[in-house]
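Missing here: one protein chain of the complex. Every other protein chain is in place.
When the chains are written out, they are named A, B, C and D in that same order, and each has its own residue count from 1.
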Amino acid sequence: MTDHPRATGAKSLYVQDARTRRRNAAEKRFRAYGLTAIVIACTMLAVLVFTIVRDGSGAFRQTYLSIPVALDAQVLDPKGNRDPAEMAGVLTLSYGQVLDRALDAAVAGLDLQIEGLESGDIDGLISRDASAQLRDRVLADPDLVGQTVDVNVLANGRIDGYFKGRVTMETAARDANTSPAQLMLADELVKAGLLVTRFNAGFLTAADASDQRPEAAGVGVAILGSLYMMLVVLVLAVPIGVAASIYLEEFAPRSRWTDLIEVNIANLAAVPSIVFGILGLAVFINFAGLPASAPIVGGLVLTLMTLPTIIIATRAALKAVPPSIRDAALGVGASRMQTVFHHVLPLAAPGILTGTIIGLAQALGETAPLLLIGMVAFVREFPAAPPEGLFDPASALPVQVYNWTQRSDPAFVERASGAIIVLLIFLLCMNLLAIFLRRKFERRW
Amino acid sequence: REQVQVAGSSTVLPYSTIVAELFGENTDFGTPVIESGGSSTGLRRFCEGVGENTIDIANSSRQIRDSEVEECAANGVTDIMEVRIGYDGIVFASAQSGASFAFTPADWFNALSAKVVRDGAIVDNTAASWAEVNPELADQEILAFVPGTRHGTREVFDEKVIAQGCEDSGALEVFTAELGEEEAEAACMTLRTDGRSVDIDGDYTETLARIGSSPNGIGVFGLSFYENNMDTLQVATMSGVTPSTETIASGEYPVSRPLFIYVKKAHIGVIPGVKEFAEFFVSDAIAGPDGPLAAYGLVSDPELASVQQAVADETTMQ
Amino acid sequence: MYDTIRSESAVSQQDIKISARDVQVFYGEKQAIKDLNVEILDKTVTAFIGPSGCGKSTFLRCINRMNDTIDSARIAGRITIDGEDIYDRRIDPVQLRAKVGMVFQKPNPFPKSIYDNVAYGPRIHGLARGKAELDEIVERSLRGAALWNEVKDRLSEPGTGLSGGQQQRLCIARAVATSPEVLLMDEPCSALDPIATSQVEELIEQLRTQFSVVIVTHSMQQAARVSQKTAFFHLGNLVEYGDTDDIFTKPRDSRTEAYISGRIG
Amino acid sequence: MYDTIRSESAVSQQDIKISARDVQVFYGEKQAIKDLNVEILDKTVTAFIGPSGCGKSTFLRCINRMNDTIDSARIAGRITIDGEDIYDRRIDPVQLRAKVGMVFQKPNPFPKSIYDNVAYGPRIHGLARGKAELDEIVERSLRGAALWNEVKDRLSEPGTGLSGGQQQRLCIARAVATSPEVLLMDEPCSALDPIATSQVEELIEQLRTQFSVVIVTHSMQQAARVSQKTAFFHLGNLVEYGDTDDIFTKPRDSRTEAYISGRIG
């Protein structure tokens, strides 16, 4: 033993020898790499979130127009008997005319001088959605006909864009859908207090709207659809995934058969999500006869898609639990099932929760599989409360994002980013519990 | 089921949604559910059979093919109503900041075809700027964003612009002489792959974004898309004609295609609102020249009246 | 005391608690136990001695089928407890392990509170009718393992935060709490000071009145103090098995003698 | 032999290897070591004895700053090695630990091959110039730890597949392979049979000619056999420290006496 070379050449510990210096430098570098990696990841996150918020915060504010409207009985109730059934025969187009007239009157009352202002410009201030709103209001209360009521309706998307900086005088000059005169009029109306920009609750509660009404589009149906799907995924994917992992990791004999299942699951993770859509269409809609566009089918497809992620994460976490803990429990006469549920599972919980977080994040943001089962759709009607609502047509948040990014009106860019913000908040809410639980379960041994 | 279910082409989608929205507002029927996913998916789902869990109407940016009709029939979908809802104009547009263009189909052929004819000989296309193709065009780098091969628009682009240009420029003759008839057609329509012609598999918003990051690019758009983005795009004329709903309806502007919806007759009377929706779709108030669809950029069908009649009569395809 | 034992050594069949016939254990290719035959008596303390790596732990783990958890381990032969073949298909290893408790060589407390560590066994076996009874079991077990005084104020702290010797005693308390019929202890006093050791030995002595105890130890003194029977292992063989004082005073095998006198290891 | 030691006990200042002044250690709220003062000599074996849970391991871990890895541990006071304060900001714990090796109470072999376990230290410290030299270090260390014969044919098998005592010796070999100046051994022989124990003790005796060795043990005999100095801990206090035979023959403190005679634990 006596002739062992000395580990440290230097006598004093205060002085680092060359090798230690080198190793410490390597250590510092390694640490720096690690920190850099986190900084990179966080910076990217910051950049992405910043762009999303920058582009999307506008969706939460909206310009509204409030004017008194004379509800002309001649137009709205030609027969004059205030019978809602007959009044339903009056189309929104007529209500549009009523609104146009009211706005014309309001503008005329202001006595403005704007060069090049045409009557079409004035009417163009009102959203196309306004007439439907007014019609609904009148049909609900036919006695309003003949009166003059104050209405508060959405302003057209371009006007809204003007107050959000998306539309300028310069672009308006080139744009056939608006004109500088119209924008000047809008400025005047703001001064007169008829146009106001305020918080847009409708974005969160309203359904999708067509291309012509970006200002009216909201994520209400999409939120419900996503919520329903995530319920299905949560209820199915997590228990099934954890149960399957436990079986494979703790109970299954090591054999070709379990190898097969293992490879199989790893392979399922690599299946493009749209293929799960093909599967969903074939199995759940065509074979099992479930309705298309329904959250139940979406949830089932996403469950199948998320399962591999959860299983792989859970198995890795189970594998990481030291065998001595299993021995200890078995040694006092616990069954394997008890060992797993009392000791191994709690210790593997952080990993399981991480897998769940990542799996759900993926499921929440996925569009492609929904494409084939009819959920990438324009849905205006709200699904009912579960469980029946699971079978009603619904949209989903990523679908709304996907659809809106394809719309031609630039106003939808803002909506899409707004929907992404909602989606991220949704995701955070969903993960919060998991993150909290994970911190609770985390321990070293 | 309380709503009509529609699926198919993303080109028809915006029109369908506009109609569906109005239909829902103005009738007692539910607002139809309109799925996107392409004409192919739409027709596939349409042809899957008859029943509650199949769709009622397919949107298509092209006519249904015979093979598809056969497949439909094989699955029991025999009575199909074909409804032409109007025309979609296809325009060429570039960034507002750049030069403006007046194209002919031949320009496009000479700029984008893989092989061109120079001095009577077939050579690889090396043109780098539009001015090289046609001295009258601006000296701007050639960079075209054309629809990918999955888009129906590409078919129209190939036929009405590139093939037309091939013929107009006289290249077709040379190709036919050198390669034979069939090969010549293929040669006409093979685009260069050196990055000057970029296939866009996404949608028009992607094309727009690409023009945003490459301001030299010229993109292919639908008329309605352009009309909604006039502030950032300028449109090029084709053979001297500026695209608009009027010039397309009159046939002056050459590049356009019809859009269809296919209605499953077996669902009429079973699913509430199917026929009503189809009728509503092609009614004058909606699809007419002054209707909201035209306002959005759909070229109204000059023969709308006969279409309306066919829908009312539930006339099916033969 | 040794007199009684000696009379017991002429045992009738029913006094045999555990009997092993031709047991062989392999880890993969490596044979860890070769043709082992032994009969362990009820209400007796049996000591396993032998140099490190000779297969003591391996055999101990065979007795309550803990070797099932090692993938590479393979067992041949027949081990019976109370006449029942424990490797029989009808045997439920869980029930077996509840009956045959074990203290492992390396202390392995659960990453739970000290209380929960001890209460775990009684809980799953339903040994206590209420909280009070459970408390009592926990206290009794911890007292038996000579740990109560040190931890009585910190029962809710994690068992992994104890010192090495404390962990070892915790594991003893945990095993005792389920009141098994056979208790296998793999070097239970290796990290204990003499006093704690003697307390644990007292516990073993107590347990013996009812149960069968098998203890692995490297201390000849301890073996001599606590056990009535001793088995000497060497390189996977059970070299000699007999009454403890016979083994220590007049070993039959030369290897036993060499080991006891400190010449081979 | 004891004669030399006794003469060494009148040490001059420079012979002091480690000195601790007013060391206090807390785990969270709990104080594990109270006001400890001790001077550990170079080229000497110092034994720490005391009942389980009295703070021996805790103090040992202070000497090479392994307590840094326990979040809840907090240390006050001053420990110097060769006159240098090891909790000084300039001290690099890595270099410190290379100089002050440690064998832990619970054997913790790496999940690597036996060879790699032993070669790990020499590799990171660059102690071997080539494969041959490394082989030689590994063999020498394993021989020193009395494990070579048992494992020489299975060097490439995982260290975790060894028996408890073998793992313990593997950890000793691993620590010795880096040739530290101070070797801290926390109950290195707890799982070893007498022969292996005496071989390890021989190793310690050898190491002492060059290095300072601190050993925690529960065996008074072992302490008496291998150490020249003994420190007796009790409930977090260093009760008595002095020449080993003084402690064992004429303890000054009543608690020491009680412990040695086996009355308190």
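To be clear about the criterion, a residue touches a chain if its C-beta (ideal position, glycine included) is under 8 Å from a C-beta of that chain, and two chains touch if they have at least 3 such contacts.
Note that in this section contacts and distances are computed from a predicted model.
K.L.:
One chain of this complex is not shown here; going by its UniProt record, which of these names is it: "Na+/H+ antiporter subunit C", "Ion-translocating oxidoreductase complex subunit C", "Phosphate transport system permease protein" or "Dihydroorotate dehydrogenase"?
P.N.:
Matching "Na+/H+ antiporter subunit C", "Ion-translocating oxidoreductase complex subunit C", "Phosphate transport system permease protein" or "Dihydroorotate dehydrogenase" to the record, the invisible chain is "Phosphate transport system permease protein".
K.L.:
Who does the absent chain touch among those shown?
P.N.:
A, B, C, D
K.L.:
Write down which of A:308, A:346 or A:393 is the residue touching the left-out chain.
P.N.:
Counting the whole complex, the residue in contact with the absent chain is A:308.
K.L.:
Can you tell me which of A:321, A:345 or A:411 touches the chain that was removed from the display?
P.N.:
A:321
K.L.:
Counting contacts across the full complex, list the positions on chain A that touch the omitted chain.
P.N.:
Touching the missing chain: residues 7, 23-24, 26-27, 30-31, 33-38, 40-42, 44-45, 47-49, 51-52, 239-241, 243-244, 246-248, 251-252, 259, 261-276, 278-279, 281-283, 287-290, 304, 307-309, 311-313, 315-317, 319-322, 335-337, 347-348, 350-351, 354-355, 357-358, 361-362, 364-365, 367-368, 371-372, 387, 398, 401-402, 405, 416, 420, 423-424, 427-428, 431, 435, 439, 442, 444-445.
K.L.:
Footprint of the hidden chain on chain B, which residues?
P.N.:
So the residues of chain B touching the missing chain come out as 9, 11, 37-41, 43-44, 47, 60-62, 65, 67-68, 71, 148-152, 154-155, 158, 185-186, 189-190, 193, 195, 198-202, 206, 209-210, 212-214.
K.L.:
Which parts of chain D are in contact with the chain that was left out?
P.N.:
64, 66, 69, 94-99, 101-102, 104, 106, 108-113, 120-121, 124-125, 156, 158, 160, 171, 174-175, 178, 180
Convention: only the chains that are shown with their structure count from here on.
K.L.:
Taking the mean of the C-alpha atoms as each chain's centre, how many Å separate chain A from chain C?
P.N.:
Using C-alpha averages as centres, the distance is 59 Å.
K.L.:
Scan chain C for residues touching two or more other chains and write them down.
P.N.:
Chain C, residues with two or more chain partners: 106.
K.L.:
At which residue positions does chain A touch at least two other chains?
P.N.:
Residue numbers touching two or more other chains: none in chain A.
K.L.:
Under the touch definition given earlier, write down the residues of chain A that touch chain D in their complex.
P.N.:
The touching residues are 1-2, 4-8, 11-14, 16-17, 19-20, 23-24, 27.
K.L.:
Which residues, counting only chain C, touch chain D once they are in their complex?
P.N.:
Residues 27, 30, 49-53, 57-58, 105-107, 146, 150, 154, 161-166, 168-169, 186-187, 190-199, 218, 220, 259, 262-265 of chain C touch chain D in their complex.
K.L.:
Could you please specify the touching residues of chain D with respect to chain A in the complex?
P.N.:
That would be residues 81-82, 84, 86, 88, 90-92, 94-96, 98-99, 121, 124-127, 137, 140, 144, 176, 178-181, 203, 206-207, 209-210 of chain D.
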